[in-house]
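Right, I'll just put the structure down here and ask away after.
The other protein chains are all here in position, but one chain of the complex has been omitted.
Labels run A and B following the written order; every chain starts at residue 1.
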């Protein structure tokens, strides 16, 4: 499996650390109800098909990447930097 | 038909023409008392114990492929009861007791072989953690022995005690740990359930779960609608998809775990050996193949296949620990789809929908749990109450913070 890091180019999967679903980007407000935190931390769509998840280029540029890919075929559809995503900055 | 050595000889003398089907191929009925979605190890054992322990025989197991087509046939066949957290400890201990009577109970030789499991440790800190575990095992009534380096050398002289990157300090020996023939477990439970009247329905994919007024009423399948007031989802590997049919979002992420088997070799590894400094565990099957595995490929996947980084890592671990296996050749690799729960422990629970139950989240340790999982799921489905040894495997424990995290890596999917 190879990911194309927006900064470093196409690299082997072993340069990256996987970090779970995109959901982790949507951190609830500190005072959000417990259910919101439970959903944020634990509950997942976990689709058999296209998903978006997080990868860390720790053997490269230390970028966190948001990868759109297919969990059945392993096809990589898009890679973008988490820091650059729309509405990303708090 | 009852199996026995005498039967094998009698049938052999008459050309093996008399063997009967191991199970029927019934057409689905319009309604059952209970339906189990999933004809894998856990689903089949659930059906078996529903029939055996609770007298529920008007039940069906619905399997979208063939019986035992999931992880029951794609694992490294290890059976152990070496957990240390209350909640896990009593459950796996119960499972071990069921394993120990399984052949006679099922009248099927699942080749449960208590050849002993040795968890190696490679630092003082690891030793202390294993001591805590071993003491938990003994407190639970199971067995554990602390081996020092020389004790390990006596049992496993072929390990590399000199050059390996992480020296072997000792091991936690679990004499009752071992292996079983994975497919036989599925077949034994299938045959046992079928003999008690359970309908095992293959090539029958569930496409919908019928819910009325917060109560489950049945399922839609590729072979028609089937009514039932109780439905159990026992589909590890596909739990999220099936639960979604009931509008549920589970605390599950699906991952690939690869395993490997070599060509047949004369006996060389007599125990189950587990490396402490990298995921690597190995045993030798009765056929002679070295059966071994490692860590998850580690990305959400339903592909049932893995990639090279983990393949190489597992082989490297093997080479640093026991370089005598270098010339064994890997014959086949495969990848199972693991239901990873946030804390690494399973879920056997009711859902918010009346009559709908879930058994999932077996992570990479579902095989050894097959007997107790079915036993407890059957108890839950029949009585509506959790069995005491599975009482902590609740769905809401993440919401409440009653985490069962044996590895201590964190109760989030991304922290394993």
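Everything that follows uses one rule, which is that contacts are C-beta pairs under 8 Å (C-beta built on N, C-alpha and C of every residue); 3 or more make two chains touch, one makes a residue touch a chain.
Keep in mind that, in the parts below, contacts and distances are computed from a predicted model.
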{"item": "Per UniProt, the name of the complex member that is left out, chosen from \"Sarcosine oxidase subunit alpha family protein\", \"Membrane protein\", \"KAP NTPase domain-containing protein\" or \"Methylenetetrahydrofolate reductase\"", "value": "\"Sarcosine oxidase subunit alpha family protein\""}
{"item": "Shown chains that the omitted chain touches within the full complex", "value": "A, B"}
{"item": "Among B:95, B:274, B:351 or B:411, residue touching the chain not depicted", "value": "B:411"}
{"item": "Contacts of chain A with the absent chain, listed as residue ranges", "value": "1-2, 12-13, 17, 19, 24-25, 27-28, 30, 32, 34, 37, 41, 54, 56, 58, 62-64, 73-76, 81-84, 88-90"}
{"item": "Contact footprint on chain B, counting only the chain that is left out", "value": "3-5, 7-9, 11-13, 15-17, 19-25, 65-69, 73, 86, 89-90, 103-104, 107-115, 122-125, 127-136, 138-141, 144-146, 158, 160, 163-167, 181, 183-184, 187-188, 202, 262-268, 277-278, 284, 286-288, 303-305, 307-308, 311-312, 314-320, 323-334, 342, 397, 399-403, 405, 407-412, 415"}
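We take it that only the chains that are shown with their structure count from here on.
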{"item": "Distance from chain B to chain A - Cα centre to Cα centre, in angstrom", "value": "30"}
{"item": "Footprint of chain B on chain A - complex, ascending", "value": "1, 12-14, 18-21, 24, 34-35, 38-39, 41-48, 51, 53-55, 71-74"}
{"item": "Residue ranges of chain B touching chain A (in the complex, touch as defined)", "value": "238, 240-241, 244, 249-254, 298-303, 307, 309, 342, 398-399, 411-414"}
